[in-house]
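With one protein chain held back, the other chains of the complex are shown just where they sit.
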Amino acid sequence: MSAPAHVPTASGEQPASPAPAARPGRHRFLPYLLLLPGAAWLFLFFVVPLVQLAAASLYDPAGSLSTGYALTWSFDNYPAALQAYWPQFGRSFWYAGIALVLALLMGYPLAYAIAQKAGRWKHLLLVCVIAPMFTSFLLRTLAWKTILSDNGWLVGLLRDVHLLGPDGRLLATPVAVVLGLTYNFLPFLVLPLYASLERLDRRLLEASSDLYASPLKTFRRVTLPLSMPGLTAGTLLFFIPATGDYLNAELLGTPNEYMIGNVIDSAFLVRLDYPQGAALSFLLMSAILAVVFGYLRNAGTRDVL
Amino acid sequence: MRISRWLAEHWVLGVALLVLGYLFLPIAVVAALSFNRPSSRLSYDFNEFTLDNWRNPCATSEMCEAVLRSVQIGFLATVVATVLGTVMAFALARHRFRGRSGLNVLIFLPMATPELVMGTSLLALFVSGGVPLGFWTIVIAHVMFCVSFVVVTVKARLTGMDGRLEEAAMDLYAGEWQTFRRITLPLVLPGIVAAALLAFSLSFDDFIVTNFNSGTTVTFPMYVWGAAQRGIPPQVNVIGTAMFGVALLLVLATSLAHRARAGGQRRPAP
Partner (left out) sequence: MDPQTSAGDLRLAHLTKTFGALTAVEELDLTVPQGSFFALLGASGCGKTTTLRMVAGLEEPTRGRVLLGDRDITRLRPYKRPVNTVFQSYALFPHLDVFENVAFGLRRRGIRSVDGQVRRMLSLVQLDGYERHHPAQLSGGQQQRVALARALVNHPQVLLLDEPLGALDVKLRRRMQLELKRIQTEVGITFVHVTHDQEEAMTMADTVAVMNAGRIEQLGAPAEIYEFPATAFVATFLGQSNLIAGDVSGGNGGDLLVTAYGTRFSVPSARSRADQGPVLLGVRPEKLRLAAAAGQVPAGHQHVEGSITDAFYVGVSTQYLLRTGWGTELSVFVANSGAQERFAVGERVVAHWDPRHAFLLGRQVDEDDRTAPMRHEPVGASW
């Protein structure tokens, strides 16, 4: 619809022109042309499957993969699924929530230190945050299994200092699962947070302390509000995959720690109960979206992108 | 007095280093196990130092085939997702058109959707469409969840770019294509490269979505998953460590090159 140049607002001289320089008619169809392949891909392989999954969640639960399914609008699938698996549901949000708090406690100082304190080591430290992701997710989680194992050094140490009883263990407990969740998704929290904190003008902090704010007050009144966009994005990027995860529970926990992801996984791949799996998937997704949008509204930043 | 002030200034760095230690702990374990001769098939304890695993990383041909397949899938998915995503980012950053906000939601949603849901829904699509699961369904799935990340990464770079540079190029006799080739593309390229690397790592490491849509095709994460049940060959750790090392070197090299160039450009302190 217009020439490619985007006009930035210069020093107030440029009258507020919402759109780039107008060349009407010149590129009217270009943006649509550019968007078409990607949007079509997303539509075909993301939207359509979701709609189909929605339909599948309303299939007659009596059908099976071999006998075929009938769309009977059985909304009963939802309450039935919820009734059968509400502990796993609750556990998903509970574990992800605790992991989020732990990740914030670790991630915020890390992001802050890299952005504001690391000086010339900034880039190296940033690489160090991303680096663990270069090793396979599964391998890292399996490594935690080794670290937390009953005859590993960590359990031995904790038993020696009596933080764990003589028969106490870490592996196959909720602690291990939460630890795994925290670990696996921590970089997703740190990176956006870092981006936000890096843009933070150090002079603002100096101005704040010049205006009689204690370090704590400066943090609460200046640093934290200004890092909000990164905090919001990071929290979402952490919370969404953590809630839907099932590998940590599978590898580090026992069926007692199973989250909703494990149930959905087995519904699709083991029990082959598609209607129930679909209903659970949708419940999970709508629960997450509800949390996300509620959170976004409160955080006051809608433009996470 | 001095010490407390120093502590006040630096405790954050201390915490940061501890957290980094936490992040690297499992990597250290993986690296250590890559030099281990396990006492038994299901044992993950360090038994005896050996270089055998590194000398002979393809102990099981199954595993190496899986690695190769993952690289192929990652490459294909990266190329397609990077092209589609970059083109979309350009349209979003440079043009005003109807339906922008709807499109933004379409791009945001895959990132806000649990992988599990994407995996299951795609499975439902493929099964009901009678599409045989395998290599190509994995590629399709990977492109789908990579595209959004590419769009976001490239768009950030594009919107951060000074639009006057393009105007200046046009003013200096560069037509639309020349402006794109000589100015826009070189300046956005770092963003595109970053997006491609991100896409590859997402694809290479993906387990959840792949697990639902792979049929009998085995990627590296799938192989690890399967092997975890019956005892992992130590060579898996070799692959993990090697991947880590290669990626780390790659990133450090580009970052050093970048820094050398930036350092050469830094003007003497006023």
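We just call them A and B in the order they show up, numbering each chain from 1.
Here is the rule we use: a residue touches a chain if its C-beta (ideal position, glycine included) is under 8 Å from a C-beta of that chain, and two chains touch if they have at least 3 such contacts.
Model, not experiment: these values are computed from the prediction.
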| item | value |
| --- | --- |
| Identified contact with the non-displayed chain, of B:L103, B:A124 or B:M170 | B:M170 |
| Absent-chain contact - pick from B:E9, B:E62 or B:D162 | B:D162 |
| Contacts of subunit B with the absent chain, listed as residue ranges | 162, 164-165, 167-175, 178, 182-183, 186-187, 264-267 |
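As a working rule, only the chains that are shown with their structure count from here on.
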| item | value |
| --- | --- |
| Centre-of-Cα separation between subunit B and subunit A, whole angstrom | 16 |
| Complex contacts: residues of subunit B adjacent to subunit A | 8, 10, 12-13, 15-16, 19-20, 22-27, 29-30, 33, 44-45, 84-85, 87-88, 90-97, 103-104, 106-118, 120-125, 127-128, 140-141, 143-144, 147-148, 151-152, 155, 159, 162-164, 166-167, 170, 176, 179-180, 184, 201, 205, 207-208, 211-212, 220-221, 224-225, 228, 232, 236-237, 240-241, 243-244, 246-248, 251-252, 255, 259 |
| Subunit A to subunit B touching residues, read off their complex | 1-2, 4-8, 18-20, 27, 30-32, 34-35, 37-39, 41-43, 45-50, 52-53, 56, 65, 106-107, 109-110, 112-114, 117-118, 123-125, 127-147, 149, 151-152, 183, 186-187, 215, 236-237, 240-241, 243-247, 251, 261, 264-265, 268-269, 274, 277-278, 281-282, 284-285, 288-289, 292, 304-305 |
